[in-house]
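Shown here: the complex without one of its protein chains, the others still in place.
Moving on to chain A:
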């Protein structure tokens, strides 16, 4: 605990913890003298208001009241960590799956470098067919609701322990990407090596690769839904929309004549029963591994947030309170101390306690009709006020 420190010393204490103890530091302050401390820490939070905007301008996050810090850390900070982990790991996963299928194909082309997919498929894969759903996850995903995040602050430890981006997690995802790419590639190749239609005609390279790409897009988008803890209607729209965008694209691309192999490939495909049989089989088998893994993980090795989810699974989403006036969400303790803070406080000799009002609160409270239980030191102080002005306070 430091007191009577200059701004430079505040910054030095922060740097000491940051470098010496090698911890992630957060500093919060509201005045111009806190600016150096805010800038020295990893995360600087400024409180806007009474002492001006200097702290806010120098900070990474600005809040209006000190107690919003709980929300910032426990709710939004935690969600932010969760979302970033999901987005980053998903990006790696979907590109790995896609690229590995190409990789398996190189073994069958005499290592000549013939691409498995058409150029436009590759270019648009990350732009149109798989881009939007992951943005939705990054914006909206919540493992537990805001009120539960504050009720179980221990959940914050997940971020500290880096639970969702450990090497083990990334390696598991990479393994399943490998498995999925093998499934998609081999199932499509093995099933189209002979005629797949009653007309006896054979598929060419572009038919096979379009079928594989189709399966990849569907699989990767469905995998995203498996990764979500919260599914809003935007998730449905974006996942469905991405898959639909793929179908619209390929219907147009193979429908309009271009002097490329891809012309009319998709129409040939959808006229066979094989297409639907494979479209049912491949995504299910590909996602089977992930599904099993998630089921086993939740049953035997649950994360903390999963237990919390289950404990409160029957409660409706509490945040539908709409516009919240501050008074509505205060606990009785908070309401009382807020009311007390409004009281005419005396100009106490004991300045420097930034966050609590000193002394006579219970006395003034009773004068103003606010119910406040008597605190022991109040009584002791009032009794000893005249004789011993310099008695150190117990707080």
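Definition applied: a contact is a pair of C-beta atoms (placed from the backbone, for glycine too) under 8 Å apart; a residue touches a chain by one contact, two chains touch by 3 or more; residues count from 1.
In this section, contacts and distances are computed from a predicted model.
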When one chain of this assembly is omitted, its UniProt record names it as which of these: "Exosome complex component CSL4", "THO complex subunit 6-like isoform X2", "ALA-interacting subunit" or "Phosphatidate cytidylyltransferase"? "ALA-interacting subunit"
Missing-chain contact among A:8, A:84 or A:292 belongs to A:292
Touch as defined at the start, partner being the missing chain; which of A:57, A:171 or A:277 qualifies? A:277
Contact residues on chain A toward the hidden chain run 48-50, 61-65, 68, 71-72, 76-77, 108-110, 112-115, 139-140, 142, 146, 154, 157, 161, 187, 189-205, 207-209, 228-234, 257, 259-261, 263-264, 267-268, 272-274, 277-278, 280-281, 284-285, 288, 291-292, 294-295, 298-300, 302, 304, 306-313, 317, 319-320, 322-327, 329, 341-342, 345
